[in-house]
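Encoded as structure tokens, here's the structure I'll be asking about.
With one protein chain removed, the remaining protein chains of the complex are shown where they sit.
Right after this comes chain A.
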Amino acid sequence: MYQKDGESFFIVDAHVALWDARPENQRNIHGKQFIDCFYDYHANLSPESEKWSYEEYLYQGGERFMRDVFADDIVDHAIFQPAALGEFYVNGFGQTEEAWALTQANPDKLTYNHNFDPRNGEAGLDQLRADAERFNLKGVKLYTAEWHGDSRGWKLDDPWAYRYFELCRELGITNIHVHKGPTIRPLDRDAFDVADVDHAATDFTDLNFVVEHVGLPRLEDFCWIATQEPNVHGGLAVAMPFIHTRPRYFAQIIGELIYWIGEDRIQFSSDYALWTPKWLVEAFVDFQIPEDMTEYAPITMDQKRKILGLNAAKMYDIPVPAELQLPDAPETETGPRQPERADLAAV
């Protein structure tokens, strides 16, 4: 629970990881390139006081993870969203066993989501059944840019992906977190295209699709899809730290999101260990849309409460103290879109 000036906030960090990118775990040059890319994100967008050395960035371990994520008891609950990256790392990037052990030791504080790759075919379906039972899965983290043999990416509307979503439905895995990395296949098209989210969300209306990075670098496409599909949500991973380096840009992202998809479908996340949640929560509670940017309404404390925790808590049935619960807002003026207004979809 975070408290500031008499206001209380229930905090859910909806995207954290326990990774191992140390050289001994790197399978090849791409393992190094991947963590270097993450480190540049971290170094570029962090305040000086929050910047880590490259060495400490490679691996944190469970003890430090708990210290960082739950620093000052600000974060109430965090959700693991592990990336497998088996082609880049010997023992994978996300550390399944260590994260699961932490989750078992701290069931009130942690939820473990796992991942699947539809290119694993039938064997992968069996594995998903076993994983769902072992981890009591409510959600999965899917990284569509994952490499797999000769394939360097997949789409949510691939026929095999649908087989997996059908199984998710059967197993009660309702929360599908989608990380749209640069999907390389086929190269002819936009690697960050989020249109496949649209198709999958339309065909699986009983599953929630949480698009991480709120679709960035395709914010506009994400907003448009989310206005039309009420089961599409936005995760603020990677968008959050702009609050420090580019607060005006951050204001525009939040302003656009609230305008297009509303305050009930946006989830806070630090993307730990890319960044730590403490400074992001503190900055967000203090944040306000700049006064001269009057085309966006000022953000309210209740909107911040929803984004910082209530929205994710609701999706994951995480208990929230009664006095901190809030009702849903009415539908935004932009959606869901009616068929007669579909002509605008070509804008």
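Going forward, a residue touches a chain if its C-beta (ideal position, glycine included) is under 8 Å from a C-beta of that chain, and two chains touch if they have at least 3 such contacts; residues count from 1.
The working rule: contacts and distances are computed from a predicted model.
Missing from the rendering is one chain, named in UniProt as "Iron-sulfur cluster assembly protein" (options: "Cytochrome c oxidase subunit 1", "Iron-sulfur cluster assembly protein", "ABC transporter permease" or "Na(+)/H(+) antiporter subunit B"). Touching the missing chain, out of A:144, A:175, A:252 or A:267, is residue A:252. Per the touch definition above, the residue from A:10, A:112, A:135 or A:224 contacting the chain not shown is A:224.
Shown as candidates are A:63, A:122, A:188 or A:323; the residue that touches the absent chain is A:188.
Considering A:106, A:202 or A:334, the position touching the chain not shown turns out to be A:334 (whole complex).
Which of A:5, A:122, A:295 or A:323 touches the hidden chain is settled by the complete complex: it is A:295. Take chain A: the residues that touch the chain left off the picture are 29-30, 33-34, 36-37, 40-41, 43-45, 145, 150, 152, 181-182, 184-192, 216-220, 223-224, 242, 245-246, 248-249, 252-253, 256, 259-260, 290, 292-295, 334, 341, 343-344, 346-347.
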